[in-house]
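First the structure, in the form of structure tokens, and then the observations on it.
Removed: one protein chain of the complex. Kept in place: all other protein chains.
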Amino acid sequence: MSELTAPVAPAERQASLWSDAFRTMRRRPDVIIATVVLLLVFAMAAFPGLFTDKDPTKCLGREAKLRPDTWFTGNHPLGTDAFGCDFAATLVHGTRPTITLALSVIVVSVLFGLILGIYAGYYGGWVDSLISRALDVFIVIPMLMGAILILSLFRGRVSADSLVETIAAPAIALSLFGWMEFCRYTRAATLETKNLDYVVAAKCLGANDRRIMFKHILPNAIVPVTAVVPTTIGGIIVTEAALAVLGIGVQPPATSWGVLLSKGTEWAGGGYVYLFAWPLGLLVLTVFAFATFGDALRDALDPKLR
Amino acid sequence: MGRYVIRRLLQALLTLGIVLFLLHYLMALSVQIRGNPAMLFFGGDRAPDPAMLAQVERLYGLDNKCYERVGDPCLLPFVDRLQAFVQGDLGTTLNGNRDVAQLLAIYIPNTLRLFIFATITLVVVSMVLGTWAARHRGKLIDHTVRGTTILADSVPVFLILLTYVYIVAVPLTRWARGIWGTESFMGQVFRPNYNPDYPWTTIIIPGIIVGTVGLATMTRLIRASQLENIGSDFVRTAKAKGLKPLRITIVHVIRNSMIPIITGVGFLFAFMLSGAVLTEGVMGIPGMGRMIFQAVQRQEGNLVIVGLSVSAMVVVFVSLVVDLLYAALDPRIRYE
Partner (left out) sequence: MTVAAVAAVGLAASAAACTGDEGDVGDGGGGDAIINMQIGEVKSLIPGGSGESEGYRIIKNIYDGLVYYDIDSGEPVNLAAEEISSPDNQTWTIKIKDGLTFHNGEAVNADAFIRSWDRIAYAPNVLPLNYFFGTFEGYAEMNPDPLPEAEWADPEVPEYAPVDITHLSGVTAVDDLTLEVKLSAPFIGFPTMLGYEAFLPLAQECLDDLAACEKKPIGNGPFMFEEEYDLEAGGSAVTWADYNGGKKPSIDGVKWKVYLEGDDCWADFQTGDIDICSPAAADYASAMSDPDLAERLIQEPDPSILMLAFPLYDEKYQDVNLRRAISMAIDREGVANVVGPERFQPLDEWVPASILGGGTHSCGEYCVYDPDAAKDLLADAGGWPEGEKLRIWVNDASDNLDIFRAIGDSISESLDIEYELVPMEWTEFLQARIDHQLDGPFRSGWGPDYNLNENYLEPIYGGGPTVNDQGWENADYDAKILEAGAAATLDEAVALYAEAEAILAADMPSVPVFGQQYNYFYTDRLDNVLVHPIYAGPRGDCELRDVVITE
């Protein structure tokens, strides 16, 4: 006769919102594809040398707009662009400014929004009033308009020397008008969370404000924010392209996808579709990947939609 | 409720005041950094006589010393400007010395027409798609709708615009004119550029294109709200009563999903102005978006400040209306 032993519960896996979300997303095929695409794009931004060995600044006017007759081989794998620079090299090297710009804008906006939102929600009173007014003021000016206003101050004063200088102006302009959404979400989450029992308990136990804000409230507040981040990155890339078409933002001869796209649209009608198709394809693919990822993330993090 | 409205109005006034000052500060900064826009008054290839330049500067209040120091908020000119606004004088432009109020009277209706069509497109299309996706949740249609709207949002609106103007519009117009004639509605609606002789007809397509901005967001909002409602008790009751699915959808589900639509429209209003900048530029519509863009480039202080303030006022007003409608539609919400 086997010994009766008390049933031992099998080791339970710790369920947390994040690991659950991760698991849900891992299973979806569209998320996997999106992730692969994004990794490729990041690789292109970080290590352009892996993808092309030509110098994108070596441009001969006579060789402008040579169509890529021999695909991916020969002197110019994708042909030359409107100025005679190797097109593949231009595309690849243009990835870094675009991605860096998008990432820096999102980091700054999120940080800004998070901190301001938490302070506003936690302290209330005049801090909240101040920050809420600031929110109102910035929301009322559309992002593109605000960017146009700020960028007009920088005209003619930026050089294309280093990456930082190239993207600094548009980065500042877009961050200044991009933090509001995050601030709002965070503030709402903070307001909800700060009256929960365990937070009140922590306060009674003597935890100081900062500890409460960042150890207890932040994990909750960050959830709605994270849900929107990937989609917003995609939106920033699109806005950068719009700025390039308007002629402000990243200035030639520095490249970015927006600059390439705006040049490409000029020539698309004249039979040089490749100048337009490649940057467009790259841009749409990347933004779509971000948006898919973001959509899936939002669904995975939203308990109501399970 | 009344107290709430008054409080919101006061907040709105404060916001507008801050916006005005911020814009003024930015324009002053612009003059300090970029230099004197008074040259704009003269045009042409050559330089004006310094005497005349000084006169123009005096005319536009640009001769104040504060414009030499970078960062000076130029309070005196600000106060002058506010006084002028209160008296109804919106000032004149540097380029061509035109009355700002008159310009607004031309530009605002054009942009408004654009927005009307954009809003109609946005609401109708996202409603249809969102409802459809919610009804068939989880199935292929749902995924397709979500995928397509995300794709539509990934493509920048100016590309849709440029594609339309340069590839689609001309053949479409020629074809339509061949059948219906040049002066007909069909002959004019697909034109690649806005034509002031047909202000309503030629603004339909640009309006539709601007309306695709934010389609994915709106569709998602509607879908989510509808899913909430579909799973709710009163819908289950209606189904149990034996009402037809279509009637349930229209009468019960949609009406209750109006709230996110209204919120969404209010929020997207600001985005539409951004979309308008590009659309008006490419299709030659004399509207607010293009006016503000050019004014910023040329440092037309009066135009920028008045134009953006007007837009700010509209956004604030719309958001107030949205919040009030919110309370009207959902009896659970009451404002103190």
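We call the chains A and B, going by the order they appear; numbering starts again at 1 in every chain.
The rule we apply is simple: a residue touches a chain if its C-beta (ideal position, glycine included) is under 8 Å from a C-beta of that chain, and two chains touch if they have at least 3 such contacts.
For clarity, every value in this text was computed on a predicted model and none was experimentally measured.
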Omitted-chain contact residue, chosen from A:30, A:128 or A:266: A:266
Given B:14, B:155 or B:169, the one touching the chain that is not displayed: B:169
Positions on chain A where the hidden chain makes contact: 58-62, 64, 82-85, 155-156, 159-161, 247, 251-253, 266-272
Hidden partner interface residues of chain B, rising order: 34-37, 39-52, 54-58, 63, 65, 68, 95-96, 98, 106, 120, 123-124, 127-128, 131, 165-166, 169-170, 173-174, 177, 182-185, 188, 191-193, 195-201, 204, 250, 254, 281-284, 286, 290, 294, 297-299
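The definition used in the following text is that only the chains that are shown with their structure count from here on.
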Whole-Å separation of chain centres (CA-atom averages), chain A against chain B: 24
Touch list for chain A against partner chain B, complex: 30, 133, 136-137, 139-145, 148-150, 152-153, 155, 157, 234, 238, 241-242, 245-246, 261, 265, 268-269, 280, 283-284, 287-288, 291-292, 295, 304-305
Chain A-facing residues of chain B, complex: 11, 14-15, 18-19, 22-23, 26, 29-30, 33-34, 146-147, 150-151, 153-159, 162, 166-167, 216, 220, 224, 227-228, 270-271, 273-274, 277-278, 281, 292-293, 296-297, 299, 304, 308, 311-312, 315-316
